[in-house]
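What you see is the complex with one protein chain gone and the rest in place.
Moving on, here comes chain A:
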Amino acid sequence: YRELHTFELQAPTRLIEWARDSRVCVAGYAQCGGNEILQLIPPPRLQAKEAQGLCPERDFKVECGGFSKHPVYSLKHVPDTSLLVTSGPPDSSVQVWQVSAEDSDVIKSVGTIVTENSTGQPWAKIATISARAPWVLHGSTLDNVQITEVQLRKNVYTAGSQDHEELSGLAFLDSATALLCCARGRLCVVDMRQPWGGTQAVPTPAGLHGQRWCMATLCAHQGSHPVARLSSTGLLTLTDLRKASEPLASARARVPSPGAAAEFLCVSWAPALRGCLAVSGFDGTVHVYDTQSWDSSGREAEPTFVHKGHAVGGSGDPPLVTAHTWHPQRPRTVLSAASDGSLHVWDWVQP
């Protein structure tokens, strides 16, 4: 490690999202209610480019917080606004929140985006963009994917699919194109200017069915950057959307077997470290891989670094890493959270 800082949240979170002005959001996911959404100011040392050792402020500060009756599984900041959107059980609706840090430190609920027949549906996956207006792309299955304008909560687009296949993630590629990832592995590139029929599908890697998949995209390099998919057995495939027929590369992450449930599977590209991605959700560790050396053989890859902090120490069952995210500017800084409420910020030495 170059640096390691451990914090303890009052309640575990399964999301770590960046909001504006380098704020970090976390939220509780307890079924019994009383969940808190917290917007945190990271310690000043994280904002500096160079490590400073013993800096004046090493702590996170809770800047504002809100209360949610329902578990919060997903949260996204709506760019260019002071709004947040969240989603979670028991249905596929999306909650809208207002963060107004000036006059009050309470994150207020300002509305809900309810979709038709949303009850009983799995929870919605969400993505946000502020192109012509602040939009949230949301849906829990292929047939209920829509885009809603956040401030007026008006529908602006509905994908026309009839397929009831469950989604594991979605992302905006640009203001007219979205990428949907099905839980069974299929990717769909949706052009919102065209009817559903024109959707380009990227199939699940051959012969690998019965697993659960999630994906990672990289905001800044939409068209050109490969999409990574991670399966619940640890298989990673990289696909270039421009040449979607053949996967670019694939490898197998070293995961314990039998694996844990695919509840917290998470894969993400490093925004400032070319070709690097991180994988978590199988146990109490986070793996970092350099994909530049990968080929299409699918053999086991050696991680560049493994963060074991969450699994070390404490008694009882080791916790599961529930979420991780990269620091947007510092190349090797990662934040990770686990089911025991721990929140780690770490940075490793380049070998």
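Rule of thumb we're sticking to: a contact is a pair of C-beta atoms (placed from the backbone, for glycine too) under 8 Å apart; a residue touches a chain by one contact, two chains touch by 3 or more; residues count from 1.
Criterion: contacts and distances are computed from a predicted model.
Only one of "Integrator complex subunit 11", "SAC3/GANP/THP3 conserved domain-containing protein", "BRCA1-associated ATM activator 1 isoform X2" or "Ubiquinone biosynthesis O-methyltransferase, mitochondrial" fits the UniProt record of the hidden chain, and that name is "Integrator complex subunit 11". Residue in contact with the omitted chain (choice from A:Pro43, A:Pro71, A:Gly139 or A:Pro247): A:Pro43.
Contact with the chain that does not appear here is found for just one residue of A:Gln31, A:Ser104, A:Thr119 or A:Ser175, A:Ser104.
The missing chain, though absent from the display, is touched by one residue of A:Gly34, A:Pro203, A:Pro256 or A:Pro328; that residue is A:Gly34.
By the touch rule set out above, chain A reaches the unshown chain at residues 4-10, 34, 36, 40, 43, 53-67, 103-107, 343.
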